[in-house]
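Of the protein chains in this complex, one is absent; all others appear in place.
Which chain is which? They are A and B, in the order written, and residues in each are numbered from 1.
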Amino acid sequence: MTPGVDARRTRAADAGTWLFLASLVMFYASLYSGYVLLRAGSETWTTPWLARPILWKIQPFVVSNTLWLVLAFVNTRQWRLAAASGAPRSIGVWLPTMAASGVALAWTGAADAMLKAGSGPAASVAAASWFVLTGALALGVLGGGLVATWWAWRDRRSETPVHALRQLQRYWGLMLVVWFSIVVGMYFV
Amino acid sequence: MIGEWLNRWLPTPASAHAARFDSVLAATHTEGALIFLSWLVLFAIMLVKFRARPGAPPGKPAGQRWPLVAVAAVVLGDVWLLAGSALPAWFERARPAPAGAAEVRVVAEQFAWNFHYPGPDLRFGRTTPSLITAADPIGIDRSDPAAADDFVLIGILVVPVDRPTVVHLSSKDVIHSFTLATMRVKQDVTPGLPVSTWFTPITTGSWEVGCSQLCGLGHYRMRALFEVRSEAEWQAFVADEVSRIEPPS
Partner (left out) sequence: MTRLTDHKTLGIAYANTSGVFMVVGFLLMLLFRWQLAWPGQPIPIATAIFGETNAPGGILLPEFYYQLVAMHGSVMIFLAVVPMAVGALGSYFVPLQIGAPGLAFPRLGAAGYLLYLAAGLLMAASFVLPGGAANSGWTSYPPLAILASSGQTVWLVGILMLGVSSMLGAISLLATIVAYRAPGLTLMRLPFFVWSQAMTALLLLLAFPALQAAAVFQLMDRVAGTSFFLPSGLAVSNTPLAVSGGGNPLLWQHLFWFLAHPEVYVLILPAMGVVAEVITAHARRTLWRYGLMVGAVVALGAWSMVVWAHHMLLTGMSTTLSSFFQITTMAVSVPSVILITSLVVTLWGGAIRYTTAMCFALAFLPMFGLGGVTGLPLGLGPSNLILHDTYYVIGHFHYLVAPGTMFALFAAVYHWFPKVTGRRLDERLGLVHFLGSFVTMNAVFLPMFLMGIMGVNRRMYDAGLQYQLAEPTLVWNPHMTWSAVALGVFQLVFVVNMVWSAKRGVPAENPWQATTLEWATSSPPPAGNFAVPPVVTGAPYRYEEGQA
């Protein structure tokens, strides 16, 4: 492989990731704008909190989700910096994997609590919005976790390319933004 | 010219605003025809003039400027259509109906138009879904004094001439579109989003109410009778219908 070919591949991968992220932004933004429009147009849905009693039950989900996602983002950054400096990798590269499973588990728990409290998706548009928005995020996080796992396994005896890690980091950044938008838009407004 | 040609085909313009709406249609078609036909002539000339001929080399390409004049003309035409024709007519329609209008509630369902007339007291009585019967698909609550002279007709809309009529539209099930072609009235009826529109018939006649939005398997037969009668005939129609109201048992 000539360096020229490598440079082209990196360039294509970079462009491809940006385009993928742009498409994902449009997807989450469309879901979110659906939520905003439905809520703005609703006459009964004026409480600032999703559904107060149930919120307290799923609060651990909110806290642990935030922690896991911040950890995954920070850790991907550490992973990239380590790869860039040639420093030895640590067990920390598995953190995105753990974060993803943590988020998925926490979501399942929270969804279960919602269902048990009679706030299933069919109960109200508010509950349905919660299920769709957080569910779509959980799927996105799971997907990111799978990619991170695959790379960590594939490169267990070699170096993961720095530019690939930079893209993974961007992906986790997007997940973090989506999550904060959900938290602010659903719980605090 | 284009306007006259369109008038030969359009449904009878029988409302006060129909002529104005038709003029927008004529204006858009005039601009469209001007652009299309002049362009077509130029195109045809070029097809003949610039055909490949053995031995003859191609000529000079077009100048860089003059075709842009045509583009600029189209832009000006668009501005004229918007500002001079379409938007003024559109905003005029958005004004509230003048006082003294007749009012009818229209409740759409698969696949029928139900018309709720307020009767001589001009007030709509309460309706309750639990009172719905085959004869009364909107469930008038006769215990409400305002409902005493209300009557419901399935598939028959009768309105007075030369007086505005306000229609209050709502749907029970899916999206329908309330269409009075001769009145130039068309309004989507979305469940959960009641909406009103109004028109002033200027000639008497007998036409039809149509549904313009796919509403299910019977969409094609969701049609109702639509009659515009003279004021006196309309009063007689209301009195006749009121006399037929059965007292609550």
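Heads up, the rule we're going with is that a contact is a pair of C-beta atoms (placed from the backbone, for glycine too) under 8 Å apart; a residue touches a chain by one contact, two chains touch by 3 or more.
Please read these numbers as outputs of a predicted model, since none were measured by experiment.
Those residues of chain A that touch the chain absent from the view are 8-9, 11-13, 15-16, 19-20, 22-24, 26-27, 29-31, 34, 37-38, 41-42, 44-45, 121-125, 128-129, 131-132, 136.
By the touch definition given at the top, chain B reaches the unshown chain through residues 6, 9-11, 20-22, 24-25, 28-29, 31-33, 35-36, 39-40, 42-43, 46-47, 50-53, 56-62, 64, 67, 70-71, 74-75, 78-79, 81-82, 85-87, 89-91, 93-94, 109-110, 129, 132, 137, 172-175, 177, 179, 181, 184-188, 190-193, 195, 207-208, 210-221, 223.
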